[in-house]
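Here the complex is missing a single protein chain, while all its other protein chains stay put.
The chains carry the letters A and B, assigned in the order they are written, with residues numbered from 1 in each.
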Amino acid sequence: MNFRIAYIIARDEWRYWLRSRLSVAALVAASILIVAALISTITQVQTERTTRENFQAEAINTFESQPARHPHRMIHYGHYVFRTPAPLSVIDLGVDAAAGTVMFLEGHRQNSAVFTPNYSSANAGQLAELSPAFAYQVLTPLLLIILGFASISRERESATETLLYSISVAPLELWMGKIIALSGAALMSLLPLSLGLGLAISAGEHAGVAAYMLSGYALYLLTWVFIITAVSSSCQASSTALTLLLAGWIFFCIVISPVASGIASTGGAYEGKVVSDIAVQQALRGSGDGHNEADPAFDQFKMQLLQQYNVESIESLPINIRGMISKNAEEKQTQILNRFSDRRMEAARTQSRIVYWFGLLSPALALKNFSMNVAGTSLSEYQRFQHQAENVRFDFVQRLNNLHAEQLSYSDDINRSKDHQSEQRTRISPVHWKMLQPVAHHEDNEQERVSESLPHFIMLFFWCVFGAIWSVTRATRGAANAA
Amino acid sequence: MTKSLVTASKLCVERGNRRVLDNISFTINKGDIFALLGGNGAGKSTTLLTFLGFVKPSSGEAIINGIKVEEDIQAARGQIAYLPESANLYAHLSAYENIEYFLSLAQISRSSQEISLSLDDVKLAPKMRIEPLSSYSKGMRQKVAIALAMLRRSPLLLLDEPTSGLDPVAIDEFNTILKALADAGTTIFMVTHDVYGACEIAKRVGLLQQGKMASVFEAVGETKISAEAVHQAFRQSQPS
Partner (left out) sequence: MLHELRRELNHALKEPALRWLVLIAFSLSTIALLIGALTISHQKDMVLRLEAAVTAERLLTIKDKTDPGDIAYNLFHLTFDPPTDLAFMALGQRNERPWLHRLRMLALEGQIHETNDSNPEILILGQLDFTFFLSVLVPLIIISLLFDIEGRERREGRYELICAASPLGSRVFHIRAAVKSLLLTAAIILPFIAAAISNNLTILAFLSVLGLIFFQIVLWVIFCRIVTCIIPEAVTAALSLVTLWLLLTVLTPIIGKTAVENSLPVPNGGTILLTQRETVNAAWDLPKETTMDAFIHIYPEWKAQATINRPFEWKWYYAFQEMGDQAAQPKSWALYQGMTDRHEAMALVALLSPALFIERAMTELAGTDVLQHLRYVRCARAFHADLRHFYYPYLFNEKAMSENDLAQLPEFEPCAI
């Protein structure tokens, strides 16, 4: 193969686009859309980030500036964590719109993350999403189709194909020329994406992860380039090629996603939190009420404590039994709560695994899955947030229980409703309230994100290889048809 | 002494069970115009495509300038300038751009002066040369195609129905150009329906009938082939 010839053909293809009003219009419209999507998503993410970070700071601040009080009151006062957008969400918002933004953390309970952005958003239908990810997954393939559907069939219709072969241009050179031309357009369309990625890097994202994301998108667009040239060289008429390509686009980019979601969700594996809460309630029955030291569920624990400190009565324990019981109860409860929430999360992941396999039916879905996972806007990242929130919750609750056990005397604690002096002594100083752990940043789990997105990347890679093989076979076979 | 440039020797082409070409043999001498006539489906285009290497013969050989097409398609194609039926060059390009483009693909370099000269030769109006081909008449497009073929300076010019769809004036102009080319030494092998045009310019005319070479007419000296005789033979060759 002579690449110089391929390049000459590609250059002529570009010249053809520039002289065709349709192609110019499509190029201009697509560029405007991609840039608009990028700008609007960047602004949206910035606003959301500022809002949520301000709320987070306010939540921490209010907690830490609480007056002196009984530590158990602080357990019920609780704390809030806000889910902040990942740096790469300027490219792919992923599940953000459908995932809760704030979670209330308190003792003895696990609450759900509430107020999804979609909750109060204006409904504009399922396709109304203007993010760079959507622009690349759905709109750019359409641009490539418009530019490339006739790339080879046009030569056939005007008999220039045989003319080219007669002057010793090999079919593969013609094919390569068209591939270079279309890939050029794809590459150019990736410029705004690179800009967005650059921005994400400056916001703390790892450069390697950003490059990895870019390569996923490039692979996806290249797959389309192959598919388009394959179809164009299989068809005698450009109109047939266009019809087939549009049908493919509708199938890959519009139909498969909701079908996958429908099949994954009607499988019935995932029940949601309300069902699980009832099961939790049943499982918790009899595990003991941590507020009530007389609950027989704690008898054994009390015996253990007495033995451990080698004392006769709970009054003579060096620590406050109420705090210890509260701590012990929280631990047992949390184990049960985690068992159910783990089960729930696993069921959700099962659904997402079903969606993963649907990526075999659509490169667009494979890219969507890849993109969300690498951006840190996927279900996995959301669940990591939920886990982290739970860790923050358990951590501050147990710290407060420790304070309860170590800082408060048992006699004050039991007399506090009767005796004002005791009550005052059970209020511990606010210096202790500086105990909240922060929620880890998205940038810190790049290894998880890369490994979670790898299967999707491999699937994309297979799509690309499949497209390339199909395209080459059609191109060489198409040459035989030309004569 | 004239040497043969093109030789078809016992060419047979099969499509499925059907013999499209059946034992065709002929030679074309350097600088001659050879016209292949025949009814629809007689095998004219197949013969042409066999020489281009698009169709593989089941037996026999197609030889151009000593090169067996089957053995080295690229080298054989290097000898040929080919003009497909109703040559559609690129409608979005001008005459100059089309020629430049195809020449660069064929890896031939010609100065813009040479291109202008060849466009002069085919008598394409200078003001049209920078307009895109979409605004050309069919005859004008054919002129660009022939100018391109001339610029390749190939020893052999292969033409597929070059005059179909042209008006009588354009046909006359076109034939004059071909004649001049042949006089300058280019060998021309054309497939056509136009009995009178072919007889006007061709040194030899072959008549194909259902894949077989029915008869060959040859102009002797300055005497042209008798169109009437060819026409007569043509009519007889058609199954009634």
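By our rule, contacts are C-beta pairs under 8 Å (C-beta built on N, C-alpha and C of every residue); 3 or more make two chains touch, one makes a residue touch a chain.
What you see is a predicted model; the values in this text were computed from it and never measured.
In terms of the touch definition stated at the top, the absent chain reaches A within the entire complex. Of the candidate positions A:76, A:339, A:434 or A:477, contact with the unshown chain belongs to A:76.
When the missing chain is restored to the complex, the residue among A:260, A:317 or A:472 that touches it is A:260. If you put the hidden chain back, the residue from A:46, A:239 or A:391 that touches it is A:239.
When the full complex is taken into account, the listed residue touching the unshown chain is A:355, out of A:305, A:355 or A:459. By the touch criterion stated above, the residues of chain A touching the omitted chain are 22, 33, 40, 51-52, 55, 58-59, 62, 67, 69, 73, 76-78, 80, 82, 94-95, 97-102, 104, 111-116, 118-130, 139, 142, 146, 149-150, 237-239, 242-243, 246-247, 250, 254-255, 257-266, 268, 270-275, 277-278, 281-282, 285, 344, 348, 351-352, 355, 372, 378-379, 382, 417.
Throughout what follows, only the chains that are shown with their structure count from here on.
Note on chain placement: the centre of chain A and the centre of chain B lie 64 Å apart, centres being C-alpha means. Of all residues in chain B, those touching chain A in their complex are 49, 52, 54-55, 74, 77-78, 80-93, 97, 101-102, 104-107, 132, 152, 158. Of all residues in chain A, those touching chain B in their complex are 2, 4-5, 8-9, 12, 15-16, 19-20, 158-160, 162-169, 482-483.
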